[in-house]
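Here the structure is laid out as structure tokens; the discussion comes afterwards.
Missing here is one protein chain; the remaining ones are kept as they sit in the complex.
Chain IDs A and B follow the sequence of writing; residue 1 opens each chain.
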Amino acid sequence: MSTLLGEAVKRGRAGSPVKELGRKTRPALRPNGRNGSGGGSNGGMGGPGGAGARAPILSNGRVGLWFLLGSITMLFGGFTSTVLVRRLADDWSVMPIPSMVWASTAALILSSITAEVARRQLRSGRIEGALNWISVTAVGGLLFVAGQWMAWQQLLGQGIMIQSSARSGFVYLLMAVHALHVIGGIVGLTLVYRKVTRLRGAVAMAAANGGGVPLALAGGRGAIESLSNFNTYWHFMGGLWIYLLILLFVS
Amino acid sequence: MQDDMQDRGRAQGFGILLALWAVVIGGVAFSIYAGQRWWMPELAAAHGERVDAVFRILLTLMAIVFVLVQAALGFFAWQSGRREKAIHWHDNPRLEITWTVIPAVVLLGMTIFAGVVWAEMHAPVPDDALTVEVTAEQFAWRIRYPGPDGAFGRTDPGLISRDNPVGVVPEDPNGLDDVVLLNELRLPVDRPVRILLRSKEVLHSFFVPEFRIKQDAVPGRTIEVTFQPTRVGDMEIACAELCGVGHFAMRGDLKVMPQDEFDQWLADLYAGEADGESGEAAGEAVEAGESGESAGE
Partner (left out) sequence: MSTAVAGVAQAHEAVHHEESFIRKYIFSFDHKTIGIQFLFTSLFMGIIGGTLALLIRLQLAWPGRAWPILGALMPNAFPNGIMRPDIYYSLVTMHGTIMVFFVFTTALVGGFANFLIPLQIGARDMAFPLLNMLSYWLYLPASIIMLSSFFVDGGAPGTGWTAYPPLSALQGAAPGTGLGQTLWLVALFLMMVSFLLGSLNYITTTLNMRAPGLSMSRLPLSVWALVVTATVSLLSFPVLLGAAVMLLADRHLGTSFYLPAGIVLGGRELLHTGGDPLLWQHLFWFLGHPEVYILILPAMGMVSEVMATHARKPIFGYRFMVGSMLAIALLSFLVWGHHMFTSGMHPLLGTAFMATTLVIAIPSAIKAFNWLATLWGGKIRFTPPMLFAIGFVSMFVTGGLTGLVAGSPPISIYFHDTYFIVAHFHFVMASAALFGLLAAVYHWFPKMFGRMMNERLGRWHFWFTFLGIYGTFFPMHFMGTAGMMRRIYSPEPYAFLADIQPLNVISTVSALVLGFSQVLFLINLFYSLFRGPKADRNPWQATTLEWLAPSPAPHGNWDEGIPEVYRWPYDYSVPGASQDYIPQHVPDVAVEAEAPQSVSGNGVAEAGDSASEGEGES
């Protein structure tokens, strides 16, 4: 392994000859090695930071989620700048808001609320409750997508197709792209659901052994985190939809 | 074994030195030769002097840095191949700042100079500049002169046909005396020119190397290209934006003429339209390139 240097590695001597040598011979004018990122040798800051493993500030899932949301933001940011420039032209038509949009929006917002309820249930150990509310959330998401589809039907009924105007192009396209991301979220939610169901057994066992329901069992925290991450994603989708509503439909 | 590696190391190091210095010398030599044989076509437009000046300065800059850096690279590689032990030297903020600031200053100067020239290239031309409309299409250039009235007739893409290649609207009196040529653009020398650049279907690009100009032709837009020819001669228009299978053959003739000759030619051109028909000048239906693609239908 590191036997190549094994012989060279000695327990810290009092070290004075070395230390002094280092200090004495460093020319006064040259900042070197020691300081922060120049990271000379092992410097005075040497050694593993802290004892043992360093827990990251945010979990893997959380970090990944934030970067994913950043990515999605850029996607819709690109669309936004496109829409904004396009709006300047004088052929930006009038676009009625299909009434179904109110229903689908309501469904999405409500499902954000139910997602939060689910999370709270899970945090306080009520697995069955959490699972139910997760299901309701998924249904809410599906209702949203269905509502968007019906909104399209309403538009088509008025003769507004995707190619009818610049504005209609954006309306259909951005609704579709957003809905696809919502569907992706629902898929993710089923994975969370499965994670939570796996807790059932563990919780049942713990309850059977008397005592409370400590959710800091292996996996318990993982499930809560996963659901939390989903919730963040889901709220983001909700907020994004409100934003798109304004961008697309407010004249 | 150690010596073997040392020798091989030295040999490789020497090889690197040779290779990089060969690159330097070869590059410079080739550039000098190329400068004689394959350089920019002789300048023929007014703003071109400044453009070429920008290029010359940049080129000098690039050449100096190229030579110094490649030579240094070779030299450092070589001399270190002969060394017993590396020097543990890895930080010198002052040096780093120096070689940050110096390029920054040089580049700033370049930016300012280039910015000034760029602005000059977009200075407005006087209203009495000769205005010619150039419509690019797959795979030809339709050049429209406005006629003695100096006004272009309105166009409607729906009217484009073999006999009406840019779709001049017949009801518009301005268009009655317009003349459309195929792949032929003639200009007077020493007079400002305004080209109204359009496209029929896809992106093309109007490129005249001697004028140092290039402008994409964008469907849905009319883009102004302004310049002043300074030299009489025969030049070519090349398409510089991929526009389909005939892109490579989308060539036009550009002729810069002395003012009086041009006036005569233009008068003759318009005279050929004295019977009031707009459209292609008689006898000038030349097929565009070997691809056999003709415009419109």
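Here is the rule we go by: a residue touches a chain if its C-beta (ideal position, glycine included) is under 8 Å from a C-beta of that chain, and two chains touch if they have at least 3 such contacts.
Here the structure is a predicted model, which is why all the values come from computation and not from measurement.
Taking every chain of the complex into account, the absent chain touches A, B. When the full complex is taken into account, the listed residue touching the unshown chain is B:201, out of B:149, B:184 or B:201.
Here the missing chain is touched by one residue of B:191, B:214 or B:255, and it is B:214.
Summarising the interface, subunit B meets the missing chain with residues 5, 8-9, 12-13, 15-16, 19-20, 23, 26-27, 30-31, 34, 37-41, 50-51, 54-55, 58-59, 61-62, 65-66, 69-70, 72-73, 76-77, 79-81, 83-93, 95-96, 99-100, 103-104, 107-108, 110-111, 114-115, 117-119, 121-122, 138, 157-158, 160, 167, 200-203, 205, 207, 209-210, 212-216, 218-221, 223, 235-236, 238-249, 251, 289-291, 296-297.
Residue positions on subunit A in contact with the hidden chain: 1-2, 4-19, 21-22, 25-27, 30, 32-34, 36-50, 52-56, 58-60, 63-64, 67-68, 70-72, 74-79, 82, 85-86, 89, 91, 161-163, 165-166, 169, 173, 177, 221-222, in rising order.
The definition used in the following text is that only the chains that are shown with their structure count from here on.
Subunit A and subunit B have Cα centroids lying 48 Å from one another.
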